[in-house]
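Please read through the structure below; I'll follow up with questions.
Every protein chain except one is present and positioned as in the full complex.
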Amino acid sequence: MITHLPILQVITPLMAAPICLLLNRSQLVWMFSLLASGLAFLISILLLQQVMISGVISYELGGWQAPWGIEYRIDKLNAFLLLIISGISTVVLVAAQTSIEKEIPKDKYTYFYVLYLLSLTGMLGIVATGDAFNVFVFLEISSLSAYALIAMGQKRQALWASYQYLIMGTIGATFILIGIGLMYQMTGTLNMADLSQRLPEVAQTRTVFVSFVFVIVGVCLKLAMFPLHLWLPNAYAYAPSIVTAFFAATATKVAVYLLIRFTFSVFGLSFSFTTIPLQTLFMALGLIGIFIASATAIYQKNVKHIFAYSSIAQIGYMIVGFSLSTVTGLTATLLHMFNHALMKGAIFLALAAVIYRVGNVELNHFRGLGRQMPLTMAAIVIGGLSLIGVPLTVGFVSKWYLLTALVEQGWWPIAVLILLGSMLAVVYVWRIVEVAYFKAPLDENIKVKEAPVSFLIPIWTLVIANIYFGIDTRLSVQVAKGAAQSLFGVSP
Amino acid sequence: MNISLELMLQLCIIIPFLATFSIVASRRYPNLRESVTLSTCIVLIFLVVTLYQGLSSGKSISAYWWELLPGLTISFDIEPLGMLFALVASFLWLVTTCYAIGYMRSHQEKNQTRFYMCFAVAIGAVMGLAFSANLFTLFIFYEVLTLSTYPLVTHAGTEKAKKGGRTYLGILLTTSIVFFLLAIVSTWLVAGTLDFKPGGIFADNVDKVIASTLLVLFIFGIGKAAIMPFHRWLPAAMVAPTPVSSLLHAVAVVKAGVFTVLKVCTFIFGLDLLAQLPSTQFLLYLAGASVLLASLVAMRQDNLKARLAYSTVSQLGYVTIGALLATSSGVIGSAMHIAMHAFGKITLFFCAGAILVTLHKSKISEMRGIGLQMPITMIAFFIASLSIIGVPPTGGTWSKWYLMMGTIETEQFVLMVILMLSSLLNIAYLLPIPFHAFFPKLISFKTSDKLSGTTNITEESLPSFEIKEAPLPSLIAIVITTLGCLTLFIYPQPLFDLASAILTGRE
């Protein structure tokens, strides 16, 4: 059983999805999905444990030997990601049943869970697999289910957002497909480990260069990196709240993972950072992304939009850390992936609770919520403080590492800019705080109650995680550092 | 009781945080809630005093909590400067709580539970800050202090409070995260440690340009020290209820700022290095300008609390100057000034609050003749003013004396003149207030009328002679701090011992 963990990780939610269709009773389906996701989470914990102890796990699918067969290859990096994805998915699912009551028609409940599980499968698959073409397949599994999930949103804008995402996402995925094809043409292999061995021999050819560019652009589209972010705000804002919470916390992380995997493992560090000026380009785009997205967030009237733009800005931080191409920089990026998942998971779940009680998340409907929904609002405030990077929250940890990485390399001005950028987060978070705590409710007669327990439990699980991992950083730092070091080939 | 000093040190920090729970639990019974707060204060003072005795007997007291990031620990260590700050803060917390009970009740403020809760958290943060063994721990408590005082500043919940809170949080967070955090990270990379060590942590051959830049980043980053141009938050925070203004903005928050400055100067840079840095000179003049300008601005304020706020900005400049002078008398003067100014300024704020709750007056121009109604309050005001100005028989004399010595030792004559000028300005903006209060008629001929804006004083507009003092708990608090100002003149010895032990190590 233990040896089959890598495939079980992916196949558990995959098998659970069609079974859901058979069950077809909403309460039952929910419980079953929760069970499947919880099982995946358990597996990911076991995998991480195993990887930390005994190093890389290689699993050959169907017993076909790599590089001919498909290989699942779990190292520290993807074990970490698997943990984030399955963990967040499970926590979010706890609130799902209550949340969709108000947002999705009753006859679509089963489909919702089926799609959710397929999306989860896709993300776990992308991360677990060691085969480049397999990446594309799982990418499409997760994307197709994501389009459908987003289209389930209450408002008609959801349809339009989903359509736009579909166009952009398909173009991105097809770009990745082209890149993979070109790589195959040059090397005759699709196995990532094998590719990294063979690509250096042909590194000087134009074909490899072109394939690299296609992959990077494709991934950046999925990543919603500035200026390829246009699909993201609407997709997040109009999707059902549970879907937003799940995607905001995980989807972009998967894309960042792909970026790291392709640049560091497949193409190799020296190739990636020397053939095109990736460092300058990414650092500049990351910074611009931070400023423009944060500034846009300040002017939004819909709170989901505010945090969607904030997500784009946070991706900017990850990109800046990545662009440094140092161990500390990459550690900062990996840590921020983990930390950002916790913050945004908590915030968007809290917003789901607000939608459940208030009906929408326009900023002026937040008036007086500080009193009416104290626990939910407190969660948003703590999540916001974490976004700002206040000490004792996870946001501080990743900010500390990013700063260390920048100053270490002598990038003082960039460090100052990063810090100034994070001050913009104060502005948009505090706009919400002021409305929620200082304004009287719109209509005194309407009594808004605190969110139900099924919301509060997952929300506060994530909030406490935000604080806990901001205080006890051993696990996250150790894993992130270990993953970064192994990507650089440094023995820890 | 048989608790080790190490445990007591940790209790000092934990108890105020734990108190918040009991305060929340007892929220329905105001009397119980307030007695919880009061008993916490007393326990805290007991702990701090015991620690003080332990320190005096030469024991080294430290505690280690955990490692937040590799190499960066949350740990505590008591040294004289922190002890001094903790003593002042814990004692004044008790007094302020006493005052607050009278003030908040007679002012019928809402959300009193939240008020006492945040107050306790803030004090816990101050304790952590005072005892922190390294810059990293200090920074964490510094931020906790900022955030926990935000609800206090915006307590009223009005549009004005919201604006004030915005400025407060905006400036304090921006400076601390953009400059302070950057400086800390850089120090960590340059020096390899963040522990406070007598004599500094930088190697002798550290690049002077880098060290200079870091010093500037630190001084600007510690926004709580309110050096111009980052002083705007302090007047903005005056929208808070008076007990908050008095404890937090005359004692805890601003003193946390200058305390951090002193700590950084003496234990991160070390006086020797500090004296060699080119930026020290620049910052000295900046602090000097801050002292003088703030005094000038204070003269133009008609709102009593705003005037006191600018006076605080000015007095904080003194402490920064003392720290940057990089001589022992400068540091001693600064350390003593933290305590002396705390007692003086808190009394002034208490008086301002007392006038507000009893007579509902906040403008100086309206305060003619109130000395006849509130004699005790106004006498206290007079004595505290003397302490701020620095004339006997008040404690302020000593700290100003040492600061002057410092400027003479380092031959900073410009600064000496600035300090003297500022003292004169102190007289000009503080003394007329009690003077007006006791002699309403005489004043109508004086030139200072132009300042206060009203001219025609008729018999009818003068207040009645009926004595109407502040609520008793508040009055007691005022008397205690006033006596404190006087006592510190007569017995400055323990304070001086602590201050002079900062540089020599433990007593």
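Which chain is which? They are A and B, in the order written, and residues in each are numbered from 1.
Please note the rule applied: a residue touches a chain if its C-beta (ideal position, glycine included) is under 8 Å from a C-beta of that chain, and two chains touch if they have at least 3 such contacts.
Keep in mind that, in the parts below, contacts and distances are computed from a predicted model.
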item	value
Omitted chain (choose from "Multisubunit sodium/proton antiporter, MrpC subunit", "Alpha-glucoside ABC transporter substrate-binding protein", "Pyruvate:ferredoxin oxidoreductase, delta subunit (EC)" or "Anti-sigma factor antagonist") - UniProt protein name	"Multisubunit sodium/proton antiporter, MrpC subunit"
Interface partners of the hidden chain - shown chains only, full complex considered	A
Contact residue for the chain not shown (choose from A:I171, A:L269, A:M423 or A:V448)	A:I171
Selected residue (touches chain absent from view) among A:I11, A:L159, A:V213 or A:L230	A:L159
On chain A, residues whose C-beta touches the chain left out of the figure	133, 136-137, 140, 144, 147-148, 151, 156-157, 159-160, 162-163, 166-167, 170-171, 174, 177-178, 181, 184-185, 301, 362, 364
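Note that only the chains that are shown with their structure count from here on.
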item	value
Distance from the mean Cα position of chain B to that of chain A, given in whole angstrom	45
Contact footprint of chain B on chain A as seen in their complex	385, 388-392, 397, 399-400, 403-404, 407-408, 415-416, 419-420, 422-423, 426, 430, 434, 437-438, 471-474, 477
Residues on chain B engaged by chain A in the complex (per definition of touch)	66-70, 139-140, 143-144, 147, 154, 157, 159, 161-162, 166, 169-170, 173-174, 177-178, 181-182, 185-186, 188-189
